[in-house]
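Written below as structure tokens is the structure these notes are about.
Moving on to chain A:
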Amino acid sequence: MNILISNGRVIDPARRSDSVQNVYVAHGKIVALGSAPDGFHAERTIDASGLVVAPGFIDLAARLREPGFEYRATLESEMEAAMAGGVTSLAIPPDTDPTLDEPGLVEMLTYRAKKLNRAHIYPVGALTLGLKGERLSEMAELVEAGCVAFSQANVPIIDNTVLMRALQYAATFNFRVWLQPIAPFLGRGGNAHDGEMATRMGLAGIPVAAETIALYTYLELAKITDARLHITRLSSAAGLALIEQARADGMDVSCDVSINHVHLSDMDIGYFNPNCHLIPPLRSQRDREALSQGLAEGRINALCSDHTPVDDDGKQVPFSEAEPGATGLELLLPLTLKWAERAGVPLMDALARITSDPAKIIGITKAGHLSPGARADICVFDPHAHAIISRENLRSQGKNTPFLGLELPGKVRYTLVEGELMFDH
Partner candidate 1 sequence: MTELDAEALCQQLAAQMRPHVTPATALVGIYTGGLWLAERLHTELGITQPLGAIDVSFYRDDYASKGLHAKPQRTEITFNVDGAHVILVDDVLFTGRTTRAALNELFDFGRPGVVELAVLLDRGGRELPVAARYCAHTLAEPLPRSQNLELQRDEDGQLTFQLTQTPAVER
Partner candidate 2 sequence: MRNPQLNKHGELQHLLTLDGLPREIVTTILDTATPFAAVAEREVKKLPLMRGKSVFNLFFENSTRTRTTFEIAAKRLSADVVNLNINTSSAAKGESLLDTVDNLCAMHADMFVVRHAASGAPMLIAQHLQHTGRDDVRVINAGDGRHAHPTQGLLDMYTIRHFKHDFTNLTVAIVGDVLHSRVARSQIAALTTLGVPEVRVIGPRTLLPTEVEKLGVRVFHDMSEGLKGVDVVMMLRLQNERMNGALLPTPQEYYKIWGLTADKLTLAKPDAIVMHPGPMNRGVEIDSAVADGTQAVILPQVTFGIAVRMAVMSMLGSH
């Protein structure tokens, strides 16, 4: 279908362009900006006056809970959530059941997602079989099946020999390895940042050192193996400082942070709010400010939803017994805008953290920008509209988020995937 998106404020962080103009879409691609190409006849016109037209968002971590956890969420429900959130590309962590360590499984998942014809999925394969940290997965085969990188999700490898071999093997093919900095033993059994709040509430603490020790290990091993390392879900100022030190020493390492961790601190646990039980734990306000600042300056490369639907059975239990995680796909844009507002970040830079920057980390070239010829993955949103986050309004099957009841800016009006209008509100 030929679609004209007219009079919108087109922001394309990849080209650093921000102007009111028309966008012409045909055959699944952006065919022109500004004036219509010869013979273009719009079958549908979207009036985007007063709205922002941006590349569809790219989320570095969205758990769709398939296979294995369909009672918490299904591909269908979470894809609807992605469309409502303007998320057109998402990376899937390998901690499904079974884990994403089998090429056949990855093919099946990709096939199911394609059939649904919603967001593009980018599976992240398991670095080791079953995430057990013992045997390497068939990385080359997995990449052929569609994996874009390898990770351990939030299951650390205990044996550093295995970790080093995994990094070496991935580096053989120049595959990306995404690692979440979690020390295998330190902080085990903990469920909150080890600080005044945890002490006061009698929660077992996870010290910052659990993150930094893992980072020291990862960075050191990446240095000697030449692995392409991306660090996921940073939680502390000290962790960020280590990454910057490694960069200063000449290492090419990227990192991301979740929407929860740039907005919240351990204080937000309040009266044992199980929705604030997350991995990594929410840390101190000082850490949150450092992460927010780091993201603003691009020292943290991307912002992700870390979407983890957890059903009520998993949350309506005491804090320490609650399953960690929060729903996030539909909050990615509102919380990006809220963060930009609070940290004084220009809209262009804020959008870069959820479009062009994560595109680079996954290795997406066809999307994440609005150049003519690009895949027409587009989000049209109203930056000034506000909405209250409520269980009823969330399309995801996961209704649990620390932001329930809060009013946040940004409403997605239209989501286009490969030139098809998939969401219209």
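Throughout what follows, a residue touches a chain if its C-beta (ideal position, glycine included) is under 8 Å from a C-beta of that chain, and two chains touch if they have at least 3 such contacts; residues count from 1.
On the choice of candidates, all candidates are chains of the complex that A comes from, given by their letters.
The shown structure was predicted, so the numbers you read here are calculated from the model rather than taken from an experiment.
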| note | Only one candidate among 1 or 2 touches chain A in this complex, and it is number 2
| request: Please give the residue numbers of chain A that touch candidate 2 in the complex, ascending. | output: 194-196, 198-205, 207, 270-272, 274, 313, 316-321
